[in-house]
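My questions all concern the structure below.
Only a part of the assembly is drawn; its chains keep their places, and the rest are absent.
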Amino acid sequence: MRLLVLNPNTSASVTDRVAGTARGVAAPGTEIVAMTATRGVPYIATPAEALIGAAVAIETLAEHATGFDAAVIAAFADPGLGAARELLSIPVTGLAESAMLTACMLGRRFSIVAFTPALGPLFRECLDYNGLAARCASVRFVTRPFANIASVHDEQEDAVATLAAEAAQEDGADVVLLAGSPLTGLAARIADRVPVPVLDPVSPAIKHAEALVALAPRKARLGTHGRPEPKPSTGLPPALADRLARRP
Amino acid sequence: MRLLVLNPNTSASVTDRVAGTARGVAAPGTEIVAMTATRGVPYIATPAEALIGAAVAIETLAEHATGFDAAVIAAFADPGLGAARELLSIPVTGLAESAMLTACMLGRRFSIVAFTPALGPLFRECLDYNGLAARCASVRFVTRPFANIASVHDEQEDAVATLAAEAAQEDGADVVLLAGSPLTGLAARIADRVPVPVLDPVSPAIKHAEALVALAPRKARLGTHGRPEPKPSTGLPPALADRLARRP
């Protein structure tokens, strides 16, 4: 099984860490191919940045998805996830969605611990989009600015552990999600300091991608992820235009 | 007052009709400048197409909004609306949002009548994004394919009138919204055939843009539409990169 793991941010160092986590949790026989967005921002924090990342994501996936069994959009707010499902015929998963759905199997309510308060509005939109706001106990943020997106997981280890424990003890969280992708790898390091399960932001999306490949659902020919009749377009990248036009 | 009315679709004929409606309802002293997207699809019907249109919309607005008092994104699903509010310092309105909020002042529940069933998933996402699904009585679609997006308002006049009346009589709609922009101009023609108010998709967004200019709210420095610290980017159009970097 070949999985295309796309980081819609431009930080190659984060892509490397994401790929490391992915390979660590993937089943034997799953090949992880990681890609970094060639345009956009170093890390997506706001709705406008997520829109930019989403547009880049579907262009990249339209061009590169052929030959893969599934794709993973490796940013916590899942930029472009629904559109990718509509445009591609392989399963696509996202970090936020997979983490939240997995959390639903580990507890009744989850909390999200994130590395900057700037992510607040974006994560609220993400919760609403997934219809899971009622299962979210709280969203907590490290408020002290970080020095470097590549090392934020190290800089904030203690702060994240403290917030995760507080989410369980004070907010009633049954499980804690670390968000977003720059924090990958941290969950295992802080697990002992938190009285409820802590989820890495990357791992659930890899396992869900593998699961969907195993379930082998047919591509929708109708509904939200079906594509209507071939549609002409103007000025779009050729691979994306081909998807809209349903050209093979 | 100068309003930039951006059609995020590539159909210039629709832009012309939208501009006509806008000028008809605008207050004396309001100048309407209409623009058509230079890339994208002829009309947005699905979430993936809306994402493409949203990306085009914010790039276009980032480049052209200077010198305007407000902007209107003239497609019913409001592609890029939230991102535009974050990136620009002038008020921005959208057709769907404005029509739905106006409907809330004319009744307790509204129905949407649209020109193709392919719009269903996109409109449901739009209702959810606005948190107004509970005030929506129904979404009805003309199911017979139309010949031409430029003339769909003529082709479907009778079908739309019938659906609008049924929405009032059978679904409990207190007001009916016509969607999307290609239907502009039709509401007045069918009003006598519908027992509840019928809203044109363009007019409310123009009046709301004028109202917001009059209210003169300060640009948010915090929250969903505030911009955090200047952010570097790679490979984006210069005007958009400038907005992210908070360069004047």
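To keep things simple, chains are lettered A and B as they appear, and every chain counts its residues starting from 1.
As a convention for this text, contacts are C-beta pairs under 8 Å (C-beta built on N, C-alpha and C of every residue); 3 or more make two chains touch, one makes a residue touch a chain.
Model, not experiment: these values are computed from the prediction.
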Total copies in the full complex, given that 2 are placed here: 6
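As a working rule, only the chains that are shown with their structure count from here on.
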Residue set of chain A touching chain B in the complex reads 10, 38-42, 45-49, 51-52, 54-55, 58, 80, 82-84, 86-87, 118, 121, 125, 128-129, 131, 223-224, 227-228, 231-236, 240, 244
